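Every protein chain but one is kept in place in this view of the complex.
Per-chain numbering from 1; labels A, B and C assigned in written order.
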Amino acid sequence: MASRTDASQKTDPLEELAHRFAATRRLSLDLVATLSDADASAQSMPDASPAKWHLAHTTWFFETFVLRDHLPGYRLFDSRYPFLFNSYYEAEGPRHARPQRGLLTRPSLEEACIWRAHVDAALQTALPDLPPAALALVELGIHHEQQHQELLLTDLKHLFAQNPLGPAVWEEGAIASEVAQISADSGQGALLWIKGADGVIPVGDAGGGFAFDCEGPRHDALLTPHALASRPVSNGEWREFIADGGYRTPSLWLSDGWAWVQAEDVEVPAYWRDGQMFTLAGWRDIDPAAPVTHISFFEADAFATWAGARLPTEFEWEAAAAPLDPLGGQQLDTAGPVQPRAASGDTDLQQMFGSVWEWTGSAYRPYPGFRAAPGAVGEYNGKFMSGQFVLRGGSCATPRGHCRASYRNFFYPHQRWQFTGVRLAKDL
Amino acid sequence: MASRTDASQKTDPLEELAHRFAATRRLSLDLVATLSDADASAQSMPDASPAKWHLAHTTWFFETFVLRDHLPGYRLFDSRYPFLFNSYYEAEGPRHARPQRGLLTRPSLEEACIWRAHVDAALQTALPDLPPAALALVELGIHHEQQHQELLLTDLKHLFAQNPLGPAVWEEGAIASEVAQISADSGQGALLWIKGADGVIPVGDAGGGFAFDCEGPRHDALLTPHALASRPVSNGEWREFIADGGYRTPSLWLSDGWAWVQAEDVEVPAYWRDGQMFTLAGWRDIDPAAPVTHISFFEADAFATWAGARLPTEFEWEAAAAPLDPLGGQQLDTAGPVQPRAASGDTDLQQMFGSVWEWTGSAYRPYPGFRAAPGAVGEYNGKFMSGQFVLRGGSCATPRGHCRASYRNFFYPHQRWQFTGVRLAKDL
Amino acid sequence: MASRTDASQKTDPLEELAHRFAATRRLSLDLVATLSDADASAQSMPDASPAKWHLAHTTWFFETFVLRDHLPGYRLFDSRYPFLFNSYYEAEGPRHARPQRGLLTRPSLEEACIWRAHVDAALQTALPDLPPAALALVELGIHHEQQHQELLLTDLKHLFAQNPLGPAVWEEGAIASEVAQISADSGQGALLWIKGADGVIPVGDAGGGFAFDCEGPRHDALLTPHALASRPVSNGEWREFIADGGYRTPSLWLSDGWAWVQAEDVEVPAYWRDGQMFTLAGWRDIDPAAPVTHISFFEADAFATWAGARLPTEFEWEAAAAPLDPLGGQQLDTAGPVQPRAASGDTDLQQMFGSVWEWTGSAYRPYPGFRAAPGAVGEYNGKFMSGQFVLRGGSCATPRGHCRASYRNFFYPHQRWQFTGVRLAKDL
Partner (left out) sequence: MASRTDASQKTDPLEELAHRFAATRRLSLDLVATLSDADASAQSMPDASPAKWHLAHTTWFFETFVLRDHLPGYRLFDSRYPFLFNSYYEAEGPRHARPQRGLLTRPSLEEACIWRAHVDAALQTALPDLPPAALALVELGIHHEQQHQELLLTDLKHLFAQNPLGPAVWEEGAIASEVAQISADSGQGALLWIKGADGVIPVGDAGGGFAFDCEGPRHDALLTPHALASRPVSNGEWREFIADGGYRTPSLWLSDGWAWVQAEDVEVPAYWRDGQMFTLAGWRDIDPAAPVTHISFFEADAFATWAGARLPTEFEWEAAAAPLDPLGGQQLDTAGPVQPRAASGDTDLQQMFGSVWEWTGSAYRPYPGFRAAPGAVGEYNGKFMSGQFVLRGGSCATPRGHCRASYRNFFYPHQRWQFTGVRLAKDL
């Protein structure tokens, strides 16, 4: 990341914030550059949202919590938009039903972009005079938009995968460097076990930079002796699980997982079909050396049971990741058809950051002493703390700079349209 | 209709067919002229289809049943399209699931239009040499496309009505002549009772022109003494029904209808809200003198019970309509925001053709001696002959020239997104 | 029927009514004689009701419409029962939800029988002094109870069929004369075509005896030249349909029927499994010569299409049945495990009454001039006149004396837990 090496030149925090705001907003537009108005407006399932909606919702966040709340005299660009583009903030009043988002053919993609430009300009103008509380919300809004960039990519992937034509979001030319190259040496490195630290270990956000509320308070965790796999499980290993009847053996599965497998006729990871997998560049061969992705928690857990291992806890993962560079690994730098690639084959911990989100065995619950922030932005994380599991480390679709060792992502155990994978752990 | 007055000049049937083919194909394009790619691609409910899908499906019909089957050496424009754009023809193989049509953001609206142009050119070129069986299929395809023109309009209306912004398919300027002008004299003509013929009456297609298979065979029907209302029930009369508790009185309703009212919380016709109604030109005041529309069979039947009347049978309607001009009345001539207008106030039967489809009390079942045509086009009508009711007379959204006295439309008793209305009947 | 041979002795209509009331009430008790409290209380699907509920609901009918409404000073046996045992009479106020009937373990079967005895005694005592309107309701109540006797049997059959133990409602000894004897001569008579009357034919209730309101008014129907099969379709013929891929050939099916076949994975008639069929006496071999039963309208229609025939209209059936004895055939005389038997092999119309209800091609709609009776009993028939098809002729489970030529039964086209079958018709 250039922004690190030349940090000495970006001494003005306000300028730096303005720069990151602009860069983040620009990347969102880059991500939709190849889309038609229809591509950007369709919704393929209630869990997903149209690309246009992501563009608009992130704009709503800045307009509402920064401009409306902190810029005296600011008038909403369109007073009807908050109803349409509020996601789940109860404190902000009623809102459009989530499963109906694909019916909003108006405003158009172009109109949404005009709104974006208006808000961007207003915010950049206002920035120098904003109070610290508003600047913190700009910072929050940048990280919020980065989350939506990843969702935008995974939602697009889901939408395009429903089309029998199997269209690519990005065409051939763009792919070479990113998607599904079969690993040159036809195999990933051997999976090694790396011993982790045990005993009382401090975890959680240590301050000194941006973090979401759910990453704190920092506190001690007690780790038992254990080891982590040196890299995530690969597609080739997953095929062994399939060949061994993994999807047909109830004793490997959690009860809810087995019910899900049967109800949904699950036999392979999402987007696998006939020996190929669907990517943002269309249908591609499966690289046996690349990390398996688009698996649910239930699948990750069943695989671990089959392998005689278990999932790591979120703190085992965090303790191992703490000394590593969160800016490393395969993460999102520019718009394009991202897909996880094989690990390098080194013998230490690989692909902790980027590549695939790693399911942990930890339920997503509050840390000791957690209190949600007051007001609407307090609805950001705390209210989702039931029924979901923590994932760690970011993926190839996570904007570089967004993730860190204390970062907690969370999804329901059956969900698998994100770039989710699994790293094994075992007791020592 | 000009085409009638100068019929003497259109002596060549082939030329006339080519002319009607071109005009029909052009009207479909006119109907989508104001739409964005997103507007044309979204699907608001499983019963409805995207506008783009209608454009493509009607093209598939001509390409499959005329060009593929009757033009030696014809190659499909795109071999993947039949899977996408077959609607329900089992004999034509598997097809894309109906509720997923809104996820086909590719091919784009523009690509669909290119396909249209290709097929149109090929068909026009081939026309002079086509055998009679193929010409009959061109004729069938024209009528088929007219049906889809009406569905395209009603599906668009449904889609745009879901948008909280209440956008218009056609903007203000277009509306003056068509939509929701409050009747100048603030009231429709009085409802009169017109005695119908009774005894044995021949009904069904008498030959001599195009008709769908379900309109025949021509046969005798036995009518009992009865009268028909001179015009459809108006919005003003419907408001009396509402004010009298019509939607809250179970004794007025069929059992299935009452279950529907309760399950769906039905209190007004579709598209009514806060004293206004949604039209293809956006939200408009309700004209009390205009025919009520967007009502289900259940509502029509309950209203008739409330009014001490009943629905006409399909043959009572047909006997009354037989001497009337099927080209008269408010029907679709050009693209625009159609909406039924008040009757003229004459004292004879009014608005039998056009304005609103009239629910009859007749279940949609085969006529004596009916046999579906062999092959795929035989799936056109016969297989729908259970659970639906017959509607007669066409609507303001029916392309002029499409309807006739023997024409049988059919929908399920709860459906009401078509321009459906009701004309009362009573026993004498 | 003894009641016929000694009719001369039953000259007093009141005495005759008292006699029939007692006999009907007794038969209901006979039908549940072998049931446990649990057997009588369970509900196997929303369409079905517990046996105990049938006993109680028919009692509610007499207590409400006769005793409460016509016996001054009568006090309800238990004021909480009307809420529990009203079926669908909106005019009688709110009522227990139908799908919850199986949760009413109290009152017990014994308590329900005590209520029955109480109401029976009160009604018999009151009978001599009841006004004609009340006597008409007693008559209606008898016919109402006979309908519930048939439902009680078919609901029990459905319940017991859900039990993997396959228990019999009636044990072996009872079966010899009724169930599933393989026909001695291993084959039904050949199916012959019997020409029916055509032209204008009077149909509907001619008066002179009890009839439900929906059987009238008597009116003329116009029949086209046709023939009816001499007997219903047999199990052996149905096996040919299956062997010929009948259940896998979409072109044979109505569209709604094909959707039902696919959604429910229908491959055989209800209660068929592994070459056997479930009966009220448990699992039995299938007699190829006996009429097929437990088929839906959709199946009946598909079979007719496969056979190059069609279903009869309800008036074709009625015209043919009018001269026949409605007391003949295999109908319910005493409690026991009824099941349709093979036809005798005569060459005229056989099994028109009894054996199996015959699906007609006629939608259940009102006759010309039909008006439902005022008040609660007016909800009896008219409000069900949408979406259902007419069946004619009664079955082996219909109490003898209940059916007649003008009798109209009706069910939805997918329902098949009644003793439903099919007689073919064809155009001449």
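The rule we apply is simple: a residue touches a chain if its C-beta (ideal position, glycine included) is under 8 Å from a C-beta of that chain, and two chains touch if they have at least 3 such contacts.
What you are looking at is a predicted structure, and each value in this text was computed from that prediction instead of being measured.
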{"item": "Neighbouring shown chains of the undisplayed chain, as defined at the top", "value": "A, C"}
{"item": "Residue of A:P13, A:P46 or A:G387 in touch with the missing chain, whole complex considered", "value": "A:G387"}
{"item": "Per the touch definition above, residue among A:P82, A:G257, A:P326 or A:P399 touching the missing chain", "value": "A:G257"}
{"item": "Residue touching the undisplayed chain, where the options are C:T24, C:S41 or C:Q331", "value": "C:S41"}
{"item": "Selected from A:R26, A:R80, A:K195 or A:H219 as touching the chain missing from the view", "value": "A:H219"}
{"item": "Residue ranges of chain A at the interface with the undisplayed chain", "value": "88, 90-91, 200, 219-222, 224, 250-251, 253-258, 297-298, 301, 361-363, 365-366, 368-369, 378-379, 383-387, 389, 413, 427"}
{"item": "Positions on chain C where the hidden chain makes contact", "value": "36-42, 44, 80, 83-84, 96, 100, 102-109, 159, 162-165, 167"}
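Keep in mind that, in the parts below, only the chains that are shown with their structure count from here on.
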{"item": "Chain contact topology (line, ring, star, complete or other)", "value": "line"}
{"item": "Centre-of-Cα separation between chain C and chain A, whole angstrom", "value": "61"}
{"item": "Inter-centroid spacing, chain C versus chain B (mean Cα positions, whole Å)", "value": "39"}
{"item": "CA centroid of chain A to CA centroid of chain B, Å", "value": "47"}
{"item": "Of all residues in chain A, the ones touching two or more other chains", "value": "none"}
